[in-house]
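Here it is: the structure, laid out below.
One protein chain omitted, others in place.
By written order: A and B. Residues from 1 in each chain.
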Amino acid sequence: MIMKSFLLSVLVILSACQNKANDKIVIGNFGSLTGAEATFGISTKQGIELAIEEWNKAGGVLGKQIELKAYDNQGKPEEARLSVEKLINVDNVVAVLGEVASTRSLAAAPVAQQYKVPMISPSSTNPLVTQKGDYIFRVCFIDPFQGEVMAKFAFNSLKLKKGAILRDSKSDYSMGLANYFIKTFEALGGTIVADEKFVSGDVDFKAQLTSIKNKSPEFIFVPGYYTEVGLIARQAREAGVKVPLMGGDGWDSDKLTEIGGAAVEGSYFSNHYTVEDPRPEVQNFIANYKTKFGTMPDALAASGYDAARVLLEAIKRANSIEGQKLRDSIAATKDFQGATGIITINEQRDATKSAVVLKVVGKAFKFVESVKP
Amino acid sequence: MNEFIQHTINGLALGSIYALVALGYTMVFGVLQLINFAHGDIFMVGSFIGLYFIRFAIPNAEPSIFTAIMVLIAAMVGSAIVGVIIEKFAYRPLRKAPRINILITAIGVSLLLEYGGQLVFGASPQFFPDILPRKLIDIGGDIILDSNQLTIFVMSFVLMQILSFLVFKTQFGRSMRAISHSLETANLIGINVNKVILITFIIGSALAGAAGVLYGVAYPKIDPLLGLLPGLKAFIAAVLGGIGNITGAVIGAIILGLSETYVAGYISSTYRDALAFVILIIVLLVRPGGLLGSKKIEKV
Partner (left out) sequence: MGKINKTFLLFALLFVVAVCLNFIMGGFNFNLAALFYEKPGRFTGLISPYYYSVLILLGINIILSVSLMLLNGLTGLFTMGHAGFMAIGAYCSASVVSFLLPDAPFVVQLLAGSLSAGLAAGLVGFLIGTSCLRLAGDYLGMVTLGFGEIIRIVFLNIDAVGGARGMTDIPVYMNLGSVFLLTIIIILVIKRISNGRLGRAMLAIKENEMAANMMGINPLNIKVKAFVISSFMAGIAGSFFAHSEGYISTQTFTFAKSFEVIAMNVVGGLGSLSGAIMGAGILTVLPEALRKVQDITGLDIRMVIYALTMVLIMILRPQGLMGNREWKWLSSK
């Protein structure tokens, strides 16, 4: 009995796992598909899946269909590194798309660089990421740019002089964004009256908000993800804080208004794109994403979508999947019509694109202004 | 002064959330001497059952006390069933095994519920609708009291009283305490150990379910990993008060909630999470066994 079931399971697995000879072009994706940050990894993966599906419907690239290999890393840097090793060495991917969090991108980037496989990060905003080597790219803003955009917007457009910060000490994105925001805002002549911290996963922010309230700032800058911001906004209003909240692209999700409700009304955040943008890239992306997954895309899905499309476009232009040629082709990306804006890859291998500032009105995010890099 | 009062109110509210989770923790520990790491995750399952109950059974219900009670009952029954399944399939086969095995099993079950939860419920956070009529009361001087905070605070004390009554005043409680003293002896004198433990789990899990719903009311964002942090904090609270001690759990939780809020409000929010552990370490080093705990030293 024991022997039988053992042999059976061995057979089942062996037959299912045979490495097929691949006449497809394989693209790798690594992300946190389980664990505390799963929602970000899954969004990104869905964006990538959508892009690949669209391309496959249109005949694939270089005459071949495209296949996505996605590995989970549970949000652990060492697993991120392992999964990229596996993607490159076992699955022979032509390029790697990934990670949302800069920490995991930083852990995995040296591997991609070592084997000269291009890696495009959809949304790692720390400037260090692309400095890991000339095969590492990104299609999102970097922290300094976004921090500056919001600081200038607060100071110049809203004419606010006294700000407070509430940031996530566990998130590199949040810490970095806040640092650059403070730098620009203070250089412009504004003052930061309070700098409070929380940890992602927290649900009670009343203590920090009560302290902030007593310093009476004119706005609160909350760089963080929609997962926390909704609750922060609610508790801010309940604590009697009436000033507007501001944030970055991590806010962009349906969940923000779903969880935050009326509390996020009148808040501002910077983003890659606005749903009001009439460009067909944006409108098609939103429509297709909604049909495929049944929800509105968030910023991470949009970035994943664009990362995949920048890559596929580059493969097509290079007419090759060879590492060096592909790298050069990605680096030459210029005025690419992405869903998240018109992307040009600069010498630092970062994307330069304009940012938009959005205002939360009811359930919608209304366009306020656009800022060129 | 006003700020201090506001911090105190917030701290008490936070503490009573911890208390709700800590009660179940401490009760299961009291009987089985088992750190039920899955407790925080049963708590999570409870809030999701509440959410799905609202969504599918009473989608158009107005927030009212009646709605809240219905959701509470649904979540309590649902979590109790989950608790029974876990007890029967994971813990019961290990009744005679060393305690560290049961601990590892508990961690395994906890991981199972978390990752399983991410598969079943989805990983993204979901909004927990209002089920209680809510009022923000300005009690003068810009101090705001939330009716939900009050409800949860009262609930935690009511549940504590009910549990104390159950443990110290009923026949069932007597059996529970006997088992907690010595499982073998209890068995010898004719107590149906499996039954009592099962009922303990049912009560503990139902408590977790109720706590899950109240948590959703207080912080209307729920996700499959929500049990992790409150679970850990509640456990610290239970140890702080002397694990196995019902009143101790609530007192420990309130102390924890208050000190976290004061530190975040007055000193620095950076080390807020470390604080819980610092308090725990200091209390245990000065008074091993917790604030209200017995001096008995146990071995794993």
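Simple rule for what comes next: a residue touches a chain if its C-beta (ideal position, glycine included) is under 8 Å from a C-beta of that chain, and two chains touch if they have at least 3 such contacts.
Note that the structure is predicted; figures quoted are calculated from it, not measured.
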Selected from A:Gly28, A:Pro122, A:Gly163 or A:Gly176 as touching the chain missing from the view: A:Gly176
Of the residues listed, B:Ile35, B:Leu51 or B:Ala264, which one is in contact with the missing chain? B:Ile35
Would you write out the residues of subunit B that touch the absent chain, in ascending order? 35, 90, 93-94, 97-98, 100-105, 107-109, 111-112, 115-116, 118-119, 232, 235-236, 239, 243, 270-271, 273-274, 276-278, 280-281, 284-285, 288-289, 297-300
Touching residues (missing chain, whole complex) on subunit A: 1-2, 5-6, 9-10, 12-14, 16-17, 19, 33-34, 69, 71-72, 74-79, 81-83, 85-86, 88-90, 92, 102-104, 106-107, 110, 115-117, 126, 128, 132, 169-172, 174-176, 322-324
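Keep in mind that, in the parts below, only the chains that are shown with their structure count from here on.
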What whole-number Å value describes the gap between the mean CA coordinates of subunit A and subunit B? 35
Name, in rising order, each residue of subunit B that touches subunit A in their complex. 3, 6-7, 10-11, 13-14, 17, 115, 118, 123-127, 136, 142, 144, 146, 219-221, 223, 225-226, 228-230, 260-266, 268-270, 272-273
Contact set on subunit A toward subunit B in their complex: 33-36, 38-39, 42-43, 169, 196-199, 201-204, 206-208, 210-211, 214, 227, 230-231, 234, 238-240, 255, 258-259
